[in-house]
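Take a look at this one; I'll ask things after.
All protein chains but one are shown in place.
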Amino acid sequence: MDDKYDLRGLLFSTFEDLIPKVLEGTPLEDSSAQIAFGLATFAVVNIVFLMLFFSQFAILWIERKAVARMNDRRGATTALRSLWVGENGVTAGEWWNMLPFGLGKPIGGLNKWLNKKFGNRDEKFATVDRVNNRSWMGYSIFPGFFQNVADGMKFLVKEHMVPQRADKLIFEVAPFLIVSSTLLILGIIPLSSGMYATNPELSILYAIAIFGIAPIGVFFAGWSSNNKYTLIGGIRSAAQLTAYEIPLLLTLLSVAVLSGTFNIIESIHFQHSAGAWNLFLMPLGAGLFLLTMIAEVERVPFDMPEAEAELVEGWWTEYGGMRFGMLFMAEYIRTYAACFLFTHFFLGGWHLPFQGLISQIPLLGDAYLLIPGAIVVLIKAWLVFLLVFVWARFSLARIRTDQILEFGWRILLPLAVLQVVLAGIYRLYLFDPTEMKDTAAGGWAWDAFGVPMLVPILTTIAWLGIFVLFLNDEDKSGNTERMFHVYTEKPAGTYVPGQE
Amino acid sequence: MAQMWITMGPQHPMTHGLWTLRVKVDGETVIDTEAELGYIHRGVEKICEARDFTQVTPYCDRLCYVSAMTWANSYIYAAEDLLEADVPERAEYIRLISAELQRLASHLMWLGAFGPDIGNLTLMTWCMRDREMFLDLLQELGGSRMHYNYPRIGGVKRDIPIGFADRMIAKVKLFEKRIEEYEMMLDESTIWLVRLQGVGYCNAEEMVEAGVSGPNVRAAGVNYDVRWAHPYSVYDEVDWEPAVEKPTSVKGADCYDRYRVRIEEMRQSCRMVLDAIEKIPGGKNTNYASGDEMIYTKAPTRAPEGATGFSNYECTRGASQFYIEGGGEGRGKKPYRLSIRSPMFITIPFVAKTMIGYKVADIPAIMGSFDPCIGETDR
Amino acid sequence: MADTGENFAAFNSRALVEMVGGVTDEALKATKIKQFLSVLAGRFFNWAGRKSLFTLHLGIKCCAIEMAAAATPRFDGDRFGVLFRSSPRQSDVLLVNGPISKKFADKIVRLWEQMPEPKYCIAMGECAISGGPYFQSYNILEGVDTVIPVDVYIPGCPPRPEALIDGFGLLREKIIRIGGAPSSGRESEKPIIVGDE
Partner (left out) sequence: MGMKITLEQNAAAVTECADAINDKFSGSGISADIVQHSNAKKYSFVRVVTPPQHWQALAKWMKFDMGVNYCSMITGTHYPEGPDERGWGLAYHLLRQPISNQRPDTSTVYVAEKMLGSQIPVEFEVLINLPNNDAPSVPTVQKVWVGADWNEKETWDLVGIQFEGHENMFRVLNPLDSPDGFHPLQKQHKIRYHDYNEMYDDAQGFVRKPADEGRVK
């Protein structure tokens, strides 16, 4: 069901009837339709990109505060107020006098007013002000939000160093390869049915192809920085990403098979009009998607390429200054994109939970439908980020590289194939296309034996049972040779091929 | 596959302190290793030859900076052997309590550093938060957070403060519940078990042959402990038993056993401290003046020419030993020769050799499980 | 413009970039917009530079444990934007927290040179200030300022984590005063010592 707020429709209609009137007498008149289309697309793309990019800082803030709170500490508390307060009494003097065009006076006045109103009070409260320099009398809106802004902006003024014997061209190209391919993903992520930058026909294939480019950039970075740590980090990340690319593809193939389309927006429409989100139809697929996405963006359980412990910083050890800032941002954009893709494929995009039932209620239903799709998508993405990526980061340890690869090839791949088969069976036998309804109430396509919604309910319960079965660990004292253990009796390196 | 030497240099997150581990790597597998120490060698043995016997204690605090109290006690026993000083009963109890509290703080620092080695960053903050509890207690005794200069030749500097006993009991009881929280977070997580079990095997005789001691040997199944084998202080009157682990493979103890032994040792220390505070002669809520004969007996300050003093003490990381020869400058007020045996100085080359055959990612796991402290290694 | 082995096409991209850059620079300077932007941007980047002081994860001796304690729940350094990075390329502050032996002297100078330019050095603890209890040793340098320039001294053996956080506070006060001046030009500054006032 289309979202009520259609940004694209609004902008395209205004530009279509505004531009021809503006270009009435000018020679460009006959091509005014193309110009209107161009300007409208430019506006929509910019709005969507800025929304996605600046909600990126929310992701950084959620992560830093959640990890800090879990570590039992306060985490970053830099407040907006620290811009004009200066360092406990020491300020930068009358810097606004150096401003040209007489702009010094108003900015100086603004600074004084802010300091008087929201700054440190006076000598009497010097120590109290010094302690809560982070907030004004203990209150601060978004405490710590500006810490990430400061971290990002500081990298702009750092010196850019290139290691002497590094392969300079590839050393410079690698970060751009990673950052550009990451930003391209944001192009196809729709915020709601009417708010997206582009909607290519096969957007699922496009997303996976773009996700596949970054590993090359990572390997280039690792190889070109002429440092043994980065070389091992680069090789590890290349191996890990290829190992987890295939289960990711198969999982998205099963989503496409289930929804019948390769387009993200159509698969969201399918989820609503069929009545059940994919999460309940293919919980195994959802789990696989999250696991492979965590490995794809190299976060903690699969953090081996930038393993703090033995590889210093992994493949980005030699990057300083803004290149490191961009790589740091690119890693978070990829994580954010992963959360968005999970929301669209498994949590029904901009549709509200139980939208079918609640929209029936006369008064409350209409209010419920008034919530804009973009807000719903953002909140879902942030919750997925908090509950999956950040929670895994502060509670799990790192798996070793060979264990990651073994887990990827031996366990995730067969499960992904099983999921594709299941999706095929669901689509062919358990799906009833006649019940599809594209109304606000949504359809009831997954009934079985007369009981509405029986198929998703049974699947979810079945997979939860399997999950609990595997949850309790086997008796620890008994076995020591864990299944992932590759300990060679004869130390490696002593085996010379060809000599039996 | 190309074999290359990687230098895990002095500044490296894995090395707890400054030392270099050169690793020959074939792909991901370690073929050969070489340890290089001496980055913070500061010649404590040479400086102590120009210090009086009581002035040497601060240097021994700063040897292994994470378990300062145990090292100061170790030196004091050697000095008492040299100067023939005897120690009152209550002072021995206070030394036991302060040493065991320091052992708890040191094991917590180890667990806090071991977590990030394996990748679990939350462990660092949790363990350091609990360590602050014990630092507060030791601060009441010694006066500062990390280096206390607390034991004296013939007793202790000052008695335990009035409310110390109740605060300590409350904090140790709270910590015993905290250990369950750690175990729930770590032993239940398959990733933690997969990274630690079956990694870093070394059997008991191989370790003793190489001079390894302390919890690392008790992880291989023998409950040998200097506290009962060469007894000192009042460990025989206090209720405890050495923590020992059953190795699950014929190849000896792996990283998981060493981790389990230290968790068990934390419990033993808690049990020991709670029992010792009840049995302390002179009552737990009394506070004697600092020179009182209940906690300090005057000891001679000069050592004759040929006299020697030796002490064998169970520090948190192994058996630390001091050997002092009397008759130095100032007519014997200063030691002629002070020799310090650091358990880690011999364990680190041995551990470097046990890493051969495992993966590069196992290096921090194996190294961290032996709890290296470079301050004492380089002296 | 020295042509260092570039391709000899009559008109290459580097020349284009420099020409365009030069022209716009002149225009901006003429209309004083460049001065307006540089003053405002200067203040903003100064704020960013002092609010996020990434410290190098380098633990030498006992002060390293107090540095670690400063990052934990009781004395949270993260509140002030102090994060411990393990690569010198990404850190701004070199926190020297132990005695510098002769073996480690040229390695710490190398670490200092590997850090990108607006960098600061804090000497934490007596050993880093003047060799501390080991000033008589044959193997220890008398303080880290024999080899690298130091901005803030934190006395104490070991200084308490609050003193370390106060040291970062004084460093921020110095940054707001001198801005991102390169570390070589700061010799004339009076040494800042924690607890001096």
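General remarks:
We call the chains A, B and C, going by the order they appear; numbering starts again at 1 in every chain.
Assume a residue touches a chain if its C-beta (ideal position, glycine included) is under 8 Å from a C-beta of that chain, and two chains touch if they have at least 3 such contacts.
Model, not experiment: these values are computed from the prediction.
The chain not shown here makes contact, within the complete complex, with B, C. Checked against the full complex, the candidates B:55, B:144, B:190 or B:203 give a single residue touching the omitted chain, namely B:203. Annotation: of B:50, B:170 or B:184, B:50 touches the absent chain (contact as defined above).
Of the candidate positions B:166, B:180, B:236 or B:278, contact with the unshown chain belongs to B:236. The omitted chain makes contact with just one of the residues C:52, C:86, C:114 or C:137: C:137. Considering B:172, B:244, B:277 or B:373, the position touching the chain not shown turns out to be B:244 (whole complex). Along chain B, the points of touch with the absent chain fall at residues 37-38, 41, 43, 45-47, 49-50, 77-78, 80-81, 84-85, 203-205, 207-211, 213, 217, 220-224, 227-233, 235-241, 244-250, 252, 272, 308-312, 319, 321, 323, 325, 336-337, 339, 341, 345-346, 349-350, 378-379. Against the chain not shown here, chain C presents residues 101-103, 105-106, 129-130, 135-139, 141-143, 146-147, 190-191.
Please note the rule applied: only the chains that are shown with their structure count from here on.
Greatest centre-to-centre distance from chain A is found for B, with centres as Cα means.
Looking at A-B alongside B-C, one finds more C-beta pairs in contact between the chains of A-B. Inter-chain centre distance (chain A to chain C, centres taken as mean C-alpha positions): 32 Å. The distance from the centre of chain A to the centre of chain B, each centre being the mean of the chain's C-alpha atoms, comes to 45 Å.
Averaged Cα coordinates give chain B a centre that lies 35 Å from the centre of chain C. Multi-chain contact residues of chain A, defined as those touching 2 or more other chains: 71-73, 308, 312. Shown for chain B are the residues that touch two or more other chains, namely 12-13, 124-125, 129. Taken together, the chain B residues at the contact with chain A in this complex read 3-4, 6-8, 12-14, 24-29, 31, 115-122, 124-126, 129, 185, 187-195, 197-199, 248-249, 254, 256, 356-364.
Of all residues in chain A, those touching chain B in their complex are 67, 70-73, 228-229, 232, 300-301, 303-304, 307-310, 312, 393-403, 473, 476-477, 480-482, 484-485, 487-488, 491-494.
Touching chain C in their complex are the following residues of chain A: 64, 68, 71-78, 82-83, 86-88, 90-92, 95-96, 98-101, 103, 134, 146-147, 149-154, 156-161, 308, 312-313, 316-321, 324.
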